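Left out: one protein chain. Kept in place: all the others.
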Amino acid sequence: MINDLMILIFAPLVAGILAWAFDVRGIREAIGFIGAAIPVVILAKTYQTVLSNSINYTITVGGFKLIFQLTALNWYFAAVAAIVGIAMALGMISTSRSGYEWLFALMSYTGVLGVFLSQDFIGFFLLWELMTFASFMMVLRNNRHESLKYFVLSVIGAYAMMLGIAILYAKTGALDFATIRQALYMDLSIGAISKGESALLFVLFLTAFGVKAGAFPLHVWAPGAYSEANQSYTSFFSGALSKAGVYGILLLYILMGAKLYAEFGTFHGHLTFAYVIAWIGAITVVVASFLAVLQEDIRKLFAYSSVGQVGYILLAFGVGTSLGFAGGLFHVLSHAVFKGLFWLVTAAIILQTGKTKFKDMGGLAEKMPFTFAMGLIAVLSLSGIPPMAGFASKWLIYEAAIQAHMPLVAGAIFLGSGLAFAYVVRFLYAVWFGQRPSDLDNVKEAPLPLLIGMAILAIPNILFGVAPGLVTEYINKAFGSEIVGGDYFKLVTPTGTYNALLVTIVLVLGLAIAGLVFLYGATTRKIPVTNTYQSGNPVIEDYNLSIRRNFYKPLAEALDFWLKYSWDRFYERIAGIAEDFADTLRQSFYNGNVQSYSWYLAIVLLILALWGVL
Amino acid sequence: MNGQYAALIIALPLVSAFFVPVIKAISKKAVMPFLLLVTLAQVGIAGWVFNEVYTSDKPIIVMAGGWRPPVGINLYIGHFAALFVLIIAVISFFMAYFSIKAVKVEPLDKYAMLFLLLMLGATGMIATGDIFNLFVFMEITAITAYALTAYNKTGEAAEASMKYMILGGIGSSFFLIGIALIYGATGTLNMAQIAQLAGNINPTVAQVGLALLIFGLAVEAELFPLNAWAPDAYQAAPHPITVMFSAFVVKAGLYAAARLLYLMQAVSTWHSVLRLLVIMAVLTVVVAEFSALRQRDVKRMIAYSSISQVGMIAFALALGSQAGVDAGVFHMVNHAIVKALLFLGVGYVGIKLGGTTLEDFEGLGRRMPLTAFAITVGSLSAVGIPLFNIFWSKVRIMLAGVSAGYTWGVALILGASVVEAVYYLRLIHRIWFAGGGERLSESFALGAIMLFLVALILVIGFYPNYAWSLAQKAGADIFDVTRYVSNVPLMGVGA
Amino acid sequence: MVSVLKRSLAIITLLIIGYWIAQAFAGVPFGQDKMLVGQYYLNNVKAQTGAVNAVTAVVVNYRGFDTLGEVTVLFIASTGVGALLWKRKKERTARTEGSIVLTTGTRYLFPFVLIFGAYIFIHGHLTPGGGFPGGATIATGFLLLYMAFIVYEIPHKGFEVAEGLVGMGYVIVGLIGLMIGGYFLFDWIWQTWQLGTNNIGRLLSGGFIPVIYTIIGLKVGTELSGIIDNMIKEEVRE
Partner (left out) sequence: MIHISVYYFGAISLILIGLYAVLVKKNLLKMLIGLSIMETGVNLLLISVGYISGRSAPILSEGVGPNQAVDPIPQALVLTAIVIGVATTAMALSVAIILYEKYGTLNVEEIRRLRG
């Protein structure tokens, strides 16, 4: 009795295996695409039923009862993953080189869907590890160091979660979410889990989900992993896989929220443990945005920006109020959509030009007009300019932060958006406008499947930007209470309303007027690219700043006090120390001399003797 | 065919080992095919015994000489013994074929004899129900292992064998002191009767006796300070023998230790012995994993990984709970398959490319794709990636470990398995994405064996229910001592 | 300096271990009758196995499985020594012939040594000693030949085959027991055929004990001489 959920979860994996088996250029693309399309179809089919009740599916595997459930909440996450998944499949049709990539891309797709749908810890852990392993194999192909760094951090996270699961299993004797939630709820009175243990559990789960979401101290793997993998896969990698981490944090709330509240109470009126998450999110936003601004490579820039944007979602969940959750969930959708679009645009650029540094690119707007349009939509959405979905979700997060009286955190959001605008504008000018280097003259538009993929991701940007009510109405149903008021075009929250339709009309009118003025009024002159920045004063060789090269060098100099401390080097040093320790341990213990080995035996006998006497 | 014919699992390898010199006199070339034939027959008998035990759900008690225990020696072939004798037979059959290709050093008839007797020793250790008989079979396994480790007659092989011999010698002497103590106190050598009498004998004698017995077996089962001989022995032994070492010789020692441990539950200081074993097991895992990190030789690296996984099994078995023992047995079965595949692959590369250093593995994916695929599946499974078989048993061990209260132990083991992931995945990167070379021809039959093991790993990985039910029955066989004692038809003996 | 520290440390460790084991053995009082299964053997050995020497009965009949393992261990030793010291061509390198006393002594004594060895293992079930001491005595006979004569060497091909056949003999005796009596290593001569039940204490009694001890005697004799042969010879350098 293979019901919908099993097909939904394992269709991509089966398709991936088939694509890897029939490693012929045409066939594997088709199989891969079908594999990615099936979940979209099934999710659409189950949309109606999910709103009223949930679809369940349980199988016993190796003595464990795996429960899969599709409710309104995880339908939402699965839908986000499905949209980005289908776009990735289309992107991969043009950029993937072998069946190997299809196998592991679709395996991670199965992993993500499984993580969203599973209702017991063993299934959750199994698919979580599968997702981590598959994405690791995508990066291993191109760069060993980065992939190993990514895998070690995520395996540490996964094993931290395993330890947490084992502790919960030891305490509650159960593995599925419902019983654990019930047991933890009852535990408030019994107190079987001490304060220390619940703190340990919170830290363990936070590390596990923090690593996947790229939260501040554990974000070091993101730039390397995102830029080394096949670019169109990175759209899924950063669009959907990071959402698994965020979903985990949500799970933390659902399962242990009451317990953690009971144990740690509130701090200035906010839930203490939620406040920690909020601050982690805030720091991630600020640090990642700063680092993104200073990047010279297009992939690194978007990698850091992706880490920053996920920081927003963490921050929204950290706020802890229902409006915060609504904002966070909306941002999950918008981040997946515009970040996925950005990575597909990067994939198109790298596919056509083969360049990844800003200084080698420029003036591509004429050559790749459609990709440019998509890039523009992504830019507007990321920096939160009204008609786009990005604005709606950020606006909700602002509202939530302000309402919850978190001024510093709200300050971090504003700073983050400002920086976001800074690096996004840099991307816009450096890649699309200005002089085109001579070797890029014969660049053609990206292949068709990639363009369709981009279009698929652009439409929700605009649609949910203009009519954000669609999403908030679904979120209200998912949470079961009226969090965000207003109809399809208007969002009403206690502290403000946002009429998306009105703003869009005004914007379109303004653009029309600007177009007229441009066509008839102003005259244009050719300007060399270099002087757009210095506004007239002379360009000296060593401080030659242009939009494409160290555009933000002064900012870097201002920040160099902070830039000295890099978490990346810190982790590398720890890894080095661990390996040296391993070496000395091995040399000293297995020193090859059979006499010392016999001494070890004698020492064990001594311990046994003393053990007996004690 | 009544149950007593199960004694053939001991008699067959023995009579064929004695028959080998006669065959050699007839025709030297017939020795290895004869070895293949005998191991196939052993698989047949083991299969019959497995079927008999698991269908009737009752252990077969083979009473040597017709005397009921404790007067005579009895073989207790319960669920665990039936399962593992089958695993030993199947792996020995594969290794017999692999030896035809891998072992070229001269006195092949003596190699065949030692091969059969190693299989016999391990089977005997697992099947016996008498502690002195366990000592004799342990010695058979040990001495064949000394001879086979030094079989290549190189300097390193002799050195490894010498180290194994001296440590093994000390271990078995203290094991014998343990037997003298237990016999002195209880007056019997039969395990079931010892379990009955263990409660009311002099507590210090019982505690020291148990400690010495476990110490003797711990040298064989490679627990932390006592396993210094193991990496050298694995590296220097011929490739098929390394597979047999890691797949079942170690496990026979571990099973015997577990059996004795649970039999003597009534001893007053039982829990402190358990705690000591848990500490040693966790140390084994951590030290072995860290030592494997910067290995230049892949075979020695996988030897360390095998030692650490055996440490994990010992950890599970020493938890003292039914869930722990089941998890340990399940991991034993998975580990036997995975390590057989890994060492087979590495051994085959060793033969084809003349060495097993890291450089030989560069670009193996292009040169020997089938072996490279086998090694990759083996490594991924060893790391514990889901949809492979070791994932399930590792999860079981972690859950059992924390429920038994050893959270620190589980945390250390998980930390060590992060290290394991690093060196295995470095190996995979070196195999597939570094260097290159032209494609070499790979033997069809060995490929078939490797694919069979890969299929086994994936089947248990995707659908572990059957394997888990076997492990549970086998685990109950070890843990449930009252059922063990009631199954053995003890005669009322006494002054 | 280091070795003195090491020795003293060794002594201290060993004393503690010694004290621990001694403390354990204090719980096993020396010289007291603490027999359980042993008493059963003493009471029934004559009736059930027909042997007068209880130790032999225990070794061969009651705990025959141990001795089967035992014979295997010795077989492994000789095979292992053969495997490890295997050279393509080997020959004896002794140069000095034994003294006149040794050579004539050996020439006369050799047959009697063999006969005495045979006596030991044939009377295993009556007098102390059995297959192993008998076999060892036979091996000393061959050792005498090696020491006396520089050219003598045992026909090791023949010895190996003999070893194998005799070993098989032992297992076949066990298998016959399985066929006839339903139990492996079942003493069918005493239990089912009831041979020699009336003259306990004399030669023709003790069930299959003399048969097995003859097998063991021959096997141990050939094996130990094989080991001597392997160890004495040196490699022939072409």
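The chains carry the letters A, B and C, assigned in the order they are written, with residues numbered from 1 in each.
Note that contacts are C-beta pairs under 8 Å (C-beta built on N, C-alpha and C of every residue); 3 or more make two chains touch, one makes a residue touch a chain.
A quick note: this is a predicted structure, and the numbers were derived from the prediction, not measured.
For the chain excluded from display, the touched partners among the shown chains of the whole complex are A, B, C.
Only one of the listed residues, B:166, B:283 or B:440, touches the absent chain: B:166.
For the chain left out of this panel, the touching residue among A:3, A:266, A:497 or A:591 is A:591.
When the whole complex is considered, the residue among B:92, B:235 or B:381 that touches the unshown chain is B:235. In the full complex, chain C contacts the hidden chain through residues 3, 6-7, 10-11, 13-15, 17-18, 21-23, 25-26, 28, 30-33, 35, 37-39, 41-43, 45-46, 52-55, 57-59, 63, 66-67, 69-70, 73-74, 76-78, 80-81, 84-85, 126-128, 130, 132, 201, 227, 230-231. Within the complete assembly, residues 586-587, 590-595, 598-599, 602 of chain A touch the chain that is not shown. Along chain B, the points of touch with the absent chain fall at residues 132, 136, 139, 143, 146-147, 150, 153-156, 158-163, 165-166, 169-170, 172-173, 176-177, 179-180, 183-184, 189, 231-232, 235-236, 291.
Basically, only the chains that are shown with their structure count from here on.
Taken as a contact graph, the chains are fully connected, with every chain touching every other chain.
Look at the CA centroids: the one farthest from the centroid of chain A belongs to C. Mean C-alpha position of chain A lies 74 Å from that of chain C. A separation of 30 Å divides the Cα centre of chain B from that of chain C.
Annotation for chain A: residues touching 2 or more other chains are 603, 605, 608, 612. Each of the following residues of chain C touches two or more other chains: 20, 23. For chain C in complex with chain A, the residues that touch the partner chain are 10, 13-14, 16-17, 19-20, 23. Interface residues of chain B, counted against chain C in their complex, comprise 2, 4-5, 7, 10-11, 14-15, 17-22, 24-25, 62-67, 70-73, 106-107, 110-111, 113-114, 117, 120, 124, 130, 132-133, 136-137, 139-140, 143-144, 146-147, 150-151, 153, 177, 181, 184-190, 202, 204-205, 208-209, 493-495.
Touching chain B in their complex are the following residues of chain C: 20-21, 23-28, 33-41, 61-66, 68-70, 72-73, 75-77, 79-80, 82-84, 86, 88, 157, 160-161, 163-165, 167-168, 171-172, 174-175, 177-178, 181-187, 191.
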